[in-house]
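FYI, not all chains are in this one, though none of them got moved.
Lettered A and B in written order, each chain numbered from 1.
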Amino acid sequence: MAYGDIDAWETTGRIETLVDGIFAIALTLLVLNLSIPQLTNSMSNIAVEDYLIGLIPDLFTYALSFVILAIFWRINHQQFYRIKRANNVLLWITVIWLLFVALVPFSTSLMGGYGETQAANIFFNINLLLIGIFSGLIWYYATKKDFIEELSREKIIELNKLNLMLPIAALIAIGASFIIPAFSTITYLAIPLIKRIIRA
Amino acid sequence: MAYGDIDAWETTGRIETLVDGIFAIALTLLVLNLSIPQLTNSMSNIAVEDYLIGLIPDLFTYALSFVILAIFWRINHQQFYRIKRANNVLLWITVIWLLFVALVPFSTSLMGGYGETQAANIFFNINLLLIGIFSGLIWYYATKKDFIEELSREKIIELNKLNLMLPIAALIAIGASFIIPAFSTITYLAIPLIKRIIRA
């Protein structure tokens, strides 16, 4: 802010450090959604077994969110491999994107607790939709401002099209929330298909 | 401490790493203020909807604190782009600044729970005031000690003046806490105006 005029020089090193830090923490905080039962001294082996079996859906949600976050990190990783400069606008698009990324542990715990309700599914899918939109915006803005090096015009346009993939999947999942809430997240398994259609 | 005599050489690399780490964590911990309701097995869709609607003020506080912290990170980012050396004093100013930065998740949760009380607003605004003061001190001290490179005298003085912006906004917000507690944070939206006045 205060130094707004001297940032044409901006390099991307510290943005990447912040991104990596926030992802590392968001990924690790997902585990906090797995709470161990209250300490009752006389907990038998069978009780622990039952508890662990009941934990399977939560472990699935944990793994799903971990992989989804890793996909977004991966995409950013590849974007900033190509983006060589940044400015204030690009930084703030990235910050808003991170704001929704850091919300994922909360959305995940909401799904873990109330995954069968439509409201929780819509919230979770809107969260992913916004992450997808801002992730796409990072690339779109960076290419428009010529912050990219060594990439052909066709490649850049193709990648811009591929960036629609995750928002489209999220929109379908939001639609699915109105019909079969408990299974809306299955939509994301259709991503390879969406990818093929976009490319066609 | 023990190695106090050999730090004229000090480079700023690891200070920046610590700063980025603390910001990444503080930003991600903000989400812990969004607690999901107790697990009652028979939670209906409408109950989850009501809960999520009731969560809107907390989501707003989350976004506000996220953006404010990002602004401070951004300012530090630009300061250390220019600061080429450091010494013990600069390091400790930065540590005290981080001490108040790391307090923001707590201040935010206080605002989330009791944002309508004057006490919570004063606490939150004093926290931001102290962050603003120490952020300004980092730049003031670094310029005074000639740790800066490639920046004109006028530019440095102008930036020192701009660093008053956030403390002034925080002081106005503290004043506003005595009149309309619940809306004191709106003051920060006046920052662009304060910026123009300082520059005039």
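Here, contacts are C-beta pairs under 8 Å (C-beta built on N, C-alpha and C of every residue); 3 or more make two chains touch, one makes a residue touch a chain.
Just so you know, these numbers come straight off a predicted model, no measurement behind them.
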item	value
Complete-assembly copy number [criterion: all chains share one sequence; 2 shown]	4
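One rule holds in what follows: only the chains that are shown with their structure count from here on.
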item	value
Superposition of chain A upon chain B: rotation angle, C-alpha, nearest 5 degrees	90
Gap in Å, rounded to a whole number, between the CA centres of chain B and chain A	25
Of chain B, residues touching chain A in the complex	16-17, 20-21, 23-25, 27-28, 30-32, 34, 36-37, 39, 43-45, 48-49, 52, 62-63, 66-67, 70-71, 73-75, 77-79, 81-82, 151, 155, 159, 162-163, 165-166, 191, 195
In the complex, chain A residues that touch chain B	1-3, 6-7, 9-10, 14, 17-18, 20-22, 24-26, 29, 91-92, 95, 98-99, 102-103, 105-106, 109-110, 113-114, 117-120, 123, 181
